[in-house]
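All protein chains but one are shown at their positions in the complex.
Lettered A and B in written order, each chain numbered from 1.
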Amino acid sequence: MDFMELLNFYLMPGIVLGCIYALGAIGVTLIFSILRYAHLAHGDLATLGAFLALAIVSGFGVSPLAALPVAMIGTAVIAVFIDKAFYNHLRERPKIVTVMASLGIALMIRAVIQVVWGVDSESYVRGIVRPENYWGLRIRDREIYTIAFMIAVVVALQLFLGRSKWGKAMRAMSDNPDLALLSGIDNRKVIILTWLIAGGLCASAGVFLGLNTELKSMMGWHMLLPMFAATILGGVGRVDGAVLGGLIVGVAEELSVLVLPSEYKTATAFVILLLMLLVRPTGLLRGKVL
Amino acid sequence: MELIGLLNYALFMAIFIGIYALLSLGLNIQWGGAGLFNAGIAGFFAVGAYTSAILTSPAADGRLGGYEMPFYVGWAGAMLAAALIAWPIGKICLRFRSDYLAIATIGIAEIIRLVIKSEEALTNSARGISSIERPFGDLPYVSSQAAFLGIVLFLVIAAYFLVQRQFNAPWGRMMRAIRDNELAARAMGKNIEYRRLEAFIFGSALMGLSGAVFAAFNRSITPEAIDPMVATFLVWIMLILGGSGNNKGAILGAVIVWVIWSVSEIATDQLPHEYAVKAKYVRLFLIGLMLQLVLRFRPEGLLPERTTGVTRPEDEKSQ
Partner (left out) sequence: MSALLSMNEVSGGYGDTQILKAVSIEVAPDEIVVIVGPNGAGKSTAMKAVFGLLNVRSGNIVFDGDDITSWAPNKIVQRGICYVPQVDNIFRDMTIHENLEMGAFLKSGDLSAAFDRVYELFPDLKDRPRTLAGSLSGGQRQMVAMGRALMLDPKLLLLDEPTAGLSPKYMDQIFQICRDVRETGVSIMLVEQHAKQALAFADRGYVLAAGQNRHEGTGEQLLADREVAEMFLGG
């Protein structure tokens, strides 16, 4: 196999998949570090975002990319609602109780999707899209959009977290929640902001997964493990870590088929997760260990 | 005739409740006793089911196993296999907060599902394994069911007393004290890690046993026999509703939730096919909602844990 073949058939799909995982993992890492629990409904929230976009695409006949912002806003608002209705009142209890509640929410979101949209595969656009050829690099438009969107999001988010007052407040909450309260930072607002960002990005992960593959009611649940593997690989609390982790997990999954039967692709994320917990639980970029 | 049908159904349901009670007791050791979050219950269940199937079924071409061993060997093997899978997972994850264990157990359950689906030489893939040894399987139907129920009841009672004894021992008191106080737990270090590992392995072994009983009862096991997410979740709601930390609660939860679950299934199966399919998801939604409501309004469950002799710290916030 020559290099171009490796690039076109393994690395490129891996990077695209990695960008999708990264979009989800950013939300996971923010929630893990600021709200301090593992949000197990994150995958199914992504599925919900993907299907919301499908409803817009089929309802108004617009392109998936036009539906993306609406789906992101919708999912972000739903995420805030879920927090208010189900997680917020568990705040004073051990965090693991919220983890359990989120497993229940995962089931509830999925049930809603299965009732409304059924369990069959759907897609945004019918027909096969052939990749364009750029000097031997074969890449589809939707793959370019995925990568470009992820880069834009990360740049914007890093600027927000590094420069703006509320972005810094989010980092302060993640860094030292007690001191953030003593400094007069309104933690309720930080929590809402965190859910808006995580929910919106989560929806975008779902939409791009649907755009590059297909929509299924289980699509998000199957993304949960890679998203957490990416989060822990990069370092909990690190947005750049989530991106790095997402890309590594995505590429590793695609490359794994060279040595493993393709059924076990999803086992790659699990192996990465356990290996990191074993040798370097702080992750590549020195995040938190909760 | 009608009465016989009802009796048969009651036996059938009681056996299933017993199978779930074993799962619920297993989870109670992990969650109720040690605060460990196992989100891969169905995985340990499946390992038990397939291990016992391989050990007790007759030989078949192109597949491992077919040793035709007695059922009790198969069941013991099931417990051992589930424990052996739990060990490395626990070893790696129990150093950290239970969130990590939750993710890792979701992962292991997923891997187990993949192995069952794809390893033909081990599990016969989609066709599954049949002719599994069932104790008292040669008796006439009703007596066979009744005898099987007897075995299940014996197992549930035995498990209940074992877990109960453990909870009342110094082990249980120590575990409760540290479960509610992560800081104290960390301060106690290695010793605690080892105790938690014990709880995780012992609980998983019970789940493996439950899987073996399930496989024997059906005489066969296929990848589609249980929906991993639904099974895992049902066990969680059983324990939380019944009262985590309380073994009677774990069993009571299994009874209530299983009755609601299966009776509602019978009810919705009367609907036209189109609605019956959707109704399954509505039931799932309601089960999920039930968990949220219990967590909010009755977090201690129907039969709360007896906390005599244990001072629970007022401030349970774990960082």
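Here is the rule we go by: contacts are C-beta pairs under 8 Å (C-beta built on N, C-alpha and C of every residue); 3 or more make two chains touch, one makes a residue touch a chain.
None of these values were measured; they are calculated from a predicted model.
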- Task: Taking the full complex into account, find the residue in A:His89, A:Arg140, A:Lys168 or A:Arg280 that is in contact with the omitted chain.
- Result: A:Lys168
- Task: Could you tell which one of A:Val80, A:Ile139, A:Ile185 or A:Leu277 touches the chain left off the display?
- Result: A:Ile185
- Mind pulling the chain A residues that touch the left-out chain? 165, 168-169, 171-172, 174-176, 178-186
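The criterion applied here is as follows: only the chains that are shown with their structure count from here on.
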- Sort out for me which residues of chain B touch chain A in the complex. 35, 37, 39, 89, 92-93, 95-100, 102-104, 106-108, 110-111, 114, 117-118, 180, 182, 229, 233, 236, 240, 278, 281-282, 284-285, 287-289, 291-292, 295-296, 299, 316-319
- Complex interface listing, chain A residues touching chain B: 32, 36-38, 40, 86, 89-90, 92-97, 99-101, 103-105, 107-108, 110-112, 114-115, 177, 221, 224-225, 228, 232, 261, 263-264, 266-267, 269-270, 273-274, 277-278, 281, 289-290
